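Missing here: one protein chain of the complex. Every other protein chain is in place.
Every chain is named by a letter (A, B, C, D and E) in the order it is written, and numbering of its residues begins at 1.
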C-alpha cells in the first residue's frame, strides 16, 4: 500500500528557451508544466508512493495538457478542478556561468487564483492520506487561494494528517507584510517547515544572520539561531533548509540543514554542475517528505532529499525524474558518474 | 519617399504546435508574434513602403521580443509604449483536412488593454502619414482601448489621413450589442471598411443574406445587398470583403469582393493549399491598402490584395513575407509554382 | 460513472522518421508508443470513459516510458505486468503521394510474447468492466499470448462483459493456417467482430469477393456476402469493417460498413488528406465501441467511429487525440476546417 | 558484376529552409549535398549498380562532408580531386501551392570551376566503365570546366563507353550564345541526349513549338519536331525529355517522352504531390540510364525513369532514395500508397 | 538623445553545427549573421544607444536576411548598400574541452569586397554621429575595401568624430607585410586602438614580449611595453586589449588591460564557462566604446567592456544580448548566477 501524499498549489505552463538562448533570440520554446506542489507530487510517485495533486486549471487544451503532464508521471489528478480563465505561465531562460537564469512570470488571473473551497471535497481528497504539503506560493496567489490553503491545512490537521509547507517567498506576488500576516496564521497548522533564512525572514519575520546569498558562503550559525526561534514560536516537528552556494549559474554547492528541536543535522554537500536548477528546492522537499513518510530518521530523510535534489539539478524540466534506486545509490556515495550498462 | 501607413492594435505572442501536433501532444511550441494591425504594418514594409505600428507592450523581454519581431521586418516601432502587465498570447494548433485549426486565446490583462491616450503623441505618430488602419479587435480589448481607437481615428481624420478598419468580430472579447454600439460610433471616422457578411452583421448590425460559412459556397448577392447598406449608412469610400470557400482545413477557395459605391468588383479566385492561414485576412487588407495608397485603381488594388493573401496561405507565421514582385507576378497569372532559379 | 473498457495487447515503441524522410536519411526518430489495443484504450479515455490497458512490458525505462505515454492520456495502466526482455519496436517511414508508408517490425522477443496467465488477476481487471477488446495481433505474438487471449476472452464472457476483436491479420507473425486455427477458436467468445474482407479471409477463411485492395474501389456486395457468412458461423452481434479507398499515400476515401444480422449500414464517406494513417483502424474500433458501450444505435456508433477515424488521419502518432465534441461536430457535417477561435 | 556508371560535375552544399519557411524567416537550414551528376551517381548505386562521381572539392571539412554524403549512399568518390577555394552552395526555399520554390545560387569560385585536366587520370576512372554521364551545367561553370567536360567525353568515346548528357540550361551561368557554341561541340561525343524543348532551344538552338511552360499543357507535337531535328543533326541514339505539368508548387503532372530515331514513346503520366522536386530531372536521367545500361528496351527504361522520378518528388533532398524494387512496383501499377508492413 | 555610433565592415552568414557536432556530422546548421563591426553596432543598441551599420550586401534574400537580423536588434541599416554577388559565409563548429572551435571562412567575392566609395554618402551617415568604429578585417577584404576604410576614417576625423579600430589580424585575408603597410597608414586617423599583443605585432609591427598564447598565462609586462610603443608612434588616446587565458575550449580566464598614455588599468578577471565565444572581442570593444561615449572614466569603461564580454561568452551567436543593467550588475560583483525571478 503506497503512502499517499496530497499537495495543493498552482501548476503552470513553463516555456523555456533551448540551448542557452536568450528570450529575444528564441524561435521555439520547450514546453513543460510545473509548480512547487506539482513537482512534489510527481517526485513522490517516482519513488513508488502515490502523489495526489489538487489544483484548478482552465477547461481548455492547455489546462488538459498540464494535467496530462502530471498523469504521465503517475500523479493522481482526479481532484483537479476545471474552470477559470487561464493557466499561469512562466518563461524561463537558462543561464550559464555568470549569466543567471531568468524567470518571467505571467501568472495573474490564473484559474487557481480564482479558486473556491466548494471546488473541492476534502473528505474524498484526504481519504487514506498520509501527508499534506503546500508552499508559500499558493496563499500568495490571491485571497481566495489563501483561504483555500488555510481550509486545506485545517482539514488535514483535523484528520490527523502530517502537514508541511515550503515557505518560498515570491516578492512579485505579495509584500513582506502581507506574507507575514498570512503565513504566521497558516503555520499554526504546520508540522514540517521548509525554508531558507531569507524565506524565514520575509514570510515569518525571523531575523536571519549575516548570510549574503550572493556570496556563496554558508553561515550555519545564522541558521541555528533562526531554526530555534521558529521551533519556539510554532513548535514545528521538523525544520529544514537547503543550503546553496552559488558559485555561478553553472556550478553550485548544495546541501541541507535539518532540525528536530533537539539536534541539527547538516547533510553531505554536493558540487553540482547544473543542467536545470528550477525545481531543485521542491525536489529536496519531496525527498525529505518521502523519507519521513516512509519512516526514515530525520538525518537519513535529509540525505535522501539532498541527494534527490542534487540529481534534479542534472535533469531538464521542473520535475525530478530520479528514481528511488538512483537516489539511494548516490546517498551511498557513488557520485562517479560511470556509465550504467 | 515611401508611403507611411500607421496601424494601431495588439501584438500577441503566438505559440503554435509543430508538425500538425495537437496541443496535448506538444513538447515544443514555435514562437512568433502577430496581430491584425501588426501583420498589416509588416506587409506594408515588405512591399517597400513604411509601416508604423502603435501599441503597448510590457517592459520585459517578452515585450521586447515582440518589438524585435516587427523590427526584423522593417516596421517602425518607436511609438510602441512600454508598460502594463503582460503580452497577450494565443495558442495555435494547425489543422489539416477535416480537422480545423484551433486558437486558444490568453489575452486578458494585456498591456494594450490597459492603454492610456497619454501614452501616445499623435502629432509625432501621424507626421507625414498617408494612411491609418485598425481593426475591430482593438476597441474590443477594453474600454480604454476603445477610447484610444476613437482618439486615434479622430486624430487621423483631423489630419486628413485616409482611415481603414477591418471589422473582425471576436466573440470572446465582447457581445454583439457592445460591438455594434462601439463600432457604429467608430465607423463615422472610417474611409475604407473591410469585413465579411458575418462581421458586418455582428459588429454593425447589417443583416446578411443566406451565406452559410460552413458550407463553402459564395452568395455574392448577399454581399451586394450588405455593401449597399453599409455605403448608405457610413458613406465609406471603399468596402471590401474576402470570400473564403472552406473545402477543408487544407484546401480553400479564396477571392475578394470590393465596392466603391458604384461598382462591384470580384477578383480572380485562387485555390489555395494551406500551410498557415492565420493572418490571411490581414494580408488581404495590407495588400488592398498598399494598392490604394500607391494609387492603384480599386480593382487592381483588390487583385493585389487577394494575390498577396493567396501567397500568405503558403507562409508560416502571422506575417506575410511575400514581396511586391511575387505578388505582381501572381496577379499576372503565374501560379504554376515552377522553381525560380 | 464512466464506462470501463478493458483491452489486452502489445504496446510498442514507435520510431518514425520526421519530415517525410526515408529510413536511410534519418538522423533523428520521433518517439511515441502504440499498438492496436493500447490505441483503443487511449481513445476511450479521450471520449470521457475509462480505458484500462492490460499488457506486459520490460522492467526498464523504455517499458516505463510506454506506460507513461498511456497514463498521459488517461489510461489505467495498473494491470500492466513488468518483466521479460524487451519492448517490441516498430519503425515507421511516412509516405506521400505514390510512395507508401513503410513499417519495419522488430517485435520478436517482446515481454508480451513471454506472458503468463499468472501475471494477471482477471477478477481485479474485470471488476466493473463493461467491455473487453483485443485484436488478432495479440494471439499471433506467441502461443503463450494466444493462450492468454483465450483466457481473457473467457474470463470476460463468464462475467457477462461484451467482447470485441479486430481481426488484423499480420502476415509476418503467423501463417494463414495457424491464424485460422487460433482465431476460429477465439471467435466463439466474441460479440463484436471488426475486420475487412482480407482479414476475414486470412484469419477466418471466409472467401471474399473481388475487392482488389490496391485499386481503391469498393465492392460492397463482397462485404455483404462475407458478413452474412460470419454471422451465420459465429453469431456475432455486430460485424464491422472500415472501407479504405487508397488513392495515394496522401489521399484516401474512408468509410465503414456495419451489420447486425439484419441490416447493413454504410456510413458517410470522408475524403481524407493524410497526416498519419497508422492507428486509423483502431480509431474506428474505439469510436464504434464507444458508441455501442454508451448506448448509441449501430448506425450512429458507426458514424461516430468513422468520423473519429477520419480525424485520426490528421493527427500524428498512433493515438487518436480527437475529443468527443470534435467527433460529434464532424458527424453533424462540419468538415469545413474553419479556424476554431 | 555491377554496371559502372561514371559521372562528372559539381557537387554543392544545399541549404534549405525547413517547414515551408521563407529565407528571411529561417533560423536553421537543413544541410545536404547534391548536384545533377552527383544525384545520378547516387541513384545508380541505389539500384544496385556502381556510380562513380568525378569532381573537385576544397580540401576542408565542407568538401569532406560533400564526399561523405555521397559515400553514405554508396558512390565511389576516389576520383574526386581536392583543392581550390570553396564548395559551391545553393540555398533552397521550398514553395507550396502558388508560391514557387526559390533557389539562390552561390556557386562562383567553386573548386570545380578551377579544375584542371591534370587533376584526373581517365585511364583509371574509365577502367571497366559502362557509361559516362554529364550535364550542360558542368561546361557552363568555367572555360576550364568546359574543357574538362570535352576531355572526359572524348576519353569516354575513345574507350567505347556510352555517353549521355542532360542539357540543363542555367541562365545565370552563361548566355545562350555561349551555351550553343560549347554544347554543339560537345554533342558530337554524345549518345544519349536528355533535355526538354526549352533546353533544346537555349543550349542547341532548336526551335521549339508553342509549349508555354507556365501553363502546364503538353504539346507533344512540338517535341516530335524538335527531337527529329536533334536526331538529324547529332545522330543521338536516344533522345529523352521529361514532361512536367506545373499545376502548382504542390501538384504536378509528370511523364517522359523518348525517341530512338524511329519511334516515340510517351510514358504513363503520374500526378505527384510534391515533397521536394529538386533533383527530379536527375532522377529521371538516372532511371533511364539504369534501364538502358542494364539492357531494358527504350520504353521500359523510360517507364523506369519516370516512375523513379515520380517517387523522387516525395523524398526530401537532391538524391533519389527509391529502391529498384519500389520503382518496379510503381511501374507495375501500384500507386495506391497502402502501408507496406 | 541616444549616442550614435557608426560602424563599417562586413556582415556574414554564420552557419554553425548544433550540439557540439563536427562539420562532417551535421545535417542542420544554425543560422545567424555577424561580423566584427556588425556585432558592435548591435551591442550599442542593446545598451540604449544607436548603432548604425554601414556595409554592402547582395540584393537577394540572403542579404536581406542579414539586414533583418541587425534590424531585429535595433541597428539602423539604412546605409547598407545593395549589390555585388554574394554574402560572405563562415562555418563554425563549436569546440569543447581540448577540442578547439573551428572556423571555415568562405568570404571571397563578398559584396563588401567589391564596394565603392560612391555607394555611401558620408554626410548623411555621419550626421549627428558621436563615434566611428571599424576593424582590421575590413581593409583586409580587398583594396577597394581598404580604400573605403580610409575614406570613412578620414570623413569621420574631418567631422570631429572619435574613431576606434580593433586590429583583428586575419592571416587568411592578407600577409603581415600588406597588413602593416595598410594599417600603419590607417592608424593615423584612429583615436582608440584595441588589439592584443599578437595583433599589434602582425598588423603594426610592434614586437610583443614572450606571451605564449597557447599556454594561458598573462605577461602584463609585455603589454606595457607594446602599449607604450603604440602610444608613442600613433598618439592613440586609449589603447586596450582583452587578455584571454585559454584553459580549454570550455573554460577561459578573461580580463582586459587599458592605457591612456599615463596609467595602465587591469580589470577584474572573470572565469568563464563558454557557451559561444565568437564575438567576445567585439563585445569588449562595444562595451568599452559604450563606456567612453557615455562619459565613463577609462577604468570604468574597461570594466563595463570586460563584464559585457564575460556575459557574451554565455550567449549563443555573434551578437551580445546582455543588457546594460545586466552588465552593470555583474560589474558590481554579482556573478553568483542565482535565478532572477
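We adopt the following convention: a residue touches a chain if its C-beta (ideal position, glycine included) is under 8 Å from a C-beta of that chain, and two chains touch if they have at least 3 such contacts.
Not measured: the values here are computed from a predicted model.
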Residue of E:31, E:179, E:258 or E:278 in touch with the missing chain, whole complex considered: E:278
Contact with the hidden chain (one of C:15, C:156 or C:190): C:15
Hidden partner interface residues of chain C, rising order: 15, 18, 22-24, 26-32, 60-62, 64-65, 68, 85-87, 89, 91, 93, 102, 104, 106, 108-109
Where the unshown chain meets chain D, residue by residue: 68-69, 71-74
Touch list for chain E against the chain that is not drawn: 19-22, 24-25, 95-103, 105, 170-172, 213-216, 246-251, 277-278
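Note that in this section only the chains that are shown with their structure count from here on.
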Centroid-based (C-alpha) most distant chain relative to chain A: D
Centre-of-Cα separation between chain E and chain B, whole angstrom: 42
Between chain E and chain A, distance of the C-alpha-averaged centres to the nearest whole Å: 44
Sites on chain E at which at least two other chains make contact: 18, 27, 68, 73
Inter-chain touch pairs (all): A-B, A-C, A-E, B-C, B-D, B-E, C-D, D-E
